[in-house]
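The complex is shown incomplete by one protein chain, all other protein chains being positioned as in the whole.
Per-chain residue numbering starts at 1, and chain names A and B are given in the order in which the chains are listed.
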Amino acid sequence: MRAFFDSDIWFSFTRSWLTMGSAIVAFICIAGAVAAPWLAPHNPFDLASLQLMDAFKPPSWTMEGDPLYPLGTDDQGRDMLSAIMYGARVSLLVGFSATIFATCLGVSVGLLAGYLGGTVDAVLMRIADIQLTFPSILVALLIDGIVRAAVPREVHDQIALFVVILAIGVSEWPKFARTVRGSTLVERNKEYVLAARVIGLGRFKIMVQHVLPNVLGPVLVIGTLNLALAILAEATLSFLGVGVPPTQPSLGTLIRIGNDFLFSGEWWITIFPGVALIIMVLSVNLLGDWLRDALNPKLR
Amino acid sequence: MSLLELRNLRVEFPTRRGTLVALDDVSFSIAPGEVLGVVGESGAGKSMTGAAIIGLLEPPGRIAGGQILLEGRRIDNLRYDDMRRIRGKQIGAIFQDPLTTLNPLYTVGRQLVETITTHLPLNPAQARARAIEWLERVGIPAAAQRIDSYPHEFSGGMRQRVVIALALCAEPKLIVADEPTTALDVSIQAQVIALLKGLARDQGTAMMLVTHDMGVIAETADRVAVMYAGRIAEIGPVREVVKQARHPYSAGLMASIPPMDRRVDKLAAIEGSMPRLSAIPQGCAYNPRCPRVFSRCMVERPDLIPAGPTDAACWLYAPGAPA
Partner (left out) sequence: MSDTPTAASPTPPAAMLETRDLARFFDVSRPALQRLLSREGRRTLRAVDGISFAIPKGTTLSLVGESGCGKSTVARLVVGLYGPTRGEIRFDGQSLATARSDPAQRSRMQMIFQDPYASLNPRWRVADIIAEPLRAFKLVEGRDAQQKRVGELLTQVGLSPLDAQKFPHEFSGGQRQRISIARALSSNPEFLVCDEPTSALDVSVQAQILNLMKDLQARLGLTFLFISHNLAVVRQVSDRIGVMYLGRIVESAASETLFTTPQHPYTRALMEAIPDLDMTGRSRIPVGGEVPSPITPPSGCAFHPRCPLANDRCRQERPELRPSLGAEVACHAVEEGRAILS
């Protein structure tokens, strides 16, 4: 741990106010989302506590505002702040899960393609190429469509969350695969790998023990940047109505619901979830940018 | 008057753990037509000295003290554009990797003509004739045809010849050559060394030849500077330094070169390794490895002092040293 605080990464972190700022913002977003059940002033899913009388309350600082609801309420009288916190929870859950899924899939494919080469490489990378020609949102829509057609509606609602994670993850693995394949091609010809081959170590052992740890640097960077993209992708899917089920509204769902009231004057219902989404994505993106620069020795 | 003079040059690298002194108190001069060899282990500061002279120190490195004078005029404090003009016209540079010097997108002819017309009062046709002349002079066969080839169409040795032509075509007074033969095969090395030496002699060009290869120095240089941990350990006529070095480090360096003409059971190695810039010991930087170390070496840092025909930064040659 002491080594970490002494490292160049930590140094470059403390030198950049923008990075420190975005780290703090990202931390607040994540903490607020994760701890929503304990921190949120209301439980937007507790039907008993909802009162239709409180519907369409504007933010507390406006004329008709109610101090009970700092960011106002929606059409069913749900507190917007609490809804955003719970929504961010879903958004982050999908974002993280999809990114981890895409990372695992992409890293494995890239490692296999780069190290084994030949036909394996050609086949895997052509698949990645083909997938890259489709916009990822289209891939996600396609997967979602297939699942909708294949399973009955009740079942679909239960597994909708997993479908979204799968759809976003599948649409984003080629980026990881390409990067890892590139680094693997470099690493596999380095002499430490040859030394392991002279000993007679198996291919998979060499891939996992020697090559993998040395290709993970760039993966961390794309992983972080991809987290932001995955959150946005989920929001887009939910906005289009094919994302997470309405029983577990994410930020995207909130924006879609609010969108219906935007022109009737209840702007806060859609603007606040939108702002929350922007802040979250921007701070994660800035962190990713910093990480890329910090890990790239050429820019240092 | 000397063509190039370095006075107490000091180059620093500010880092977050404090300032590293990469070059410390480096002074030497090169006369017109003279070849000064600069040798030392990797990290001794020999390439950095060359980079400081041609004004191409890699940031955050900076000249923190001392002066560099070309024909009596300071060039260490020039603005980038002024320095660039000097770099083409007065100082030619040759690096280890010819590919970093040549632009892969232009023919070698275009690059030569551009350099010639920038620095010499010649029209394009004359410049082209001059370029062909130079390619012939550096030993490129069928120069009139090859002039319109791209760098990648030349082999490694031929490319280095093109770089030499490029460095010399503006008729500079000084050439800074940083490991010009290291990337080449032995048989090609010999050709390139012979070429450089001949051209420098014919043109009366002074040369600073940076290399780790003592054989190259012995063949080419008039004087040698041996560098260690950012300082000059010894400087003097090449024959003296090669045959009978005064500084224990230069002597150890010479002794550790495996001989060609006989097999020895145990090579004379210098134990240990050169200290990192962040951990240079107090006193003489060589003291942990020196076989002739004594008390004064541990506390005081020696400057260059006369040691017979050479100058050595070693307390053994100060009055009161143990015999």
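We take it that a residue touches a chain if its C-beta (ideal position, glycine included) is under 8 Å from a C-beta of that chain, and two chains touch if they have at least 3 such contacts.
Every value quoted in this text rests on a predicted model; they were computed, and no experiment measured them.
The chain that is not drawn here is touched, among residues B:L70, B:A167 or B:I270, by B:I270. Set against the missing chain, the residues B:L102, B:M214, B:A233 or B:C290 yield one that touches it, B:M214.
Of the candidate positions B:M1, B:A125 or B:V186, contact with the hidden chain is made by B:V186. Listed residues B:P104, B:P258 or B:P322: the one in touch with the omitted chain is B:P258. Contact between chain A and the unshown chain involves residues 190-192, 194-201, 210, 213-214. The omitted chain makes contact with chain B at the following residues, 41-42, 155-158, 185-191, 193-194, 212-216, 218-219, 238-239, 242-243, 252-253, 256-271, 273-274.
As a convention for this text, only the chains that are shown with their structure count from here on.
Averaged Cα coordinates give chain A a centre that lies 53 Å from the centre of chain B.
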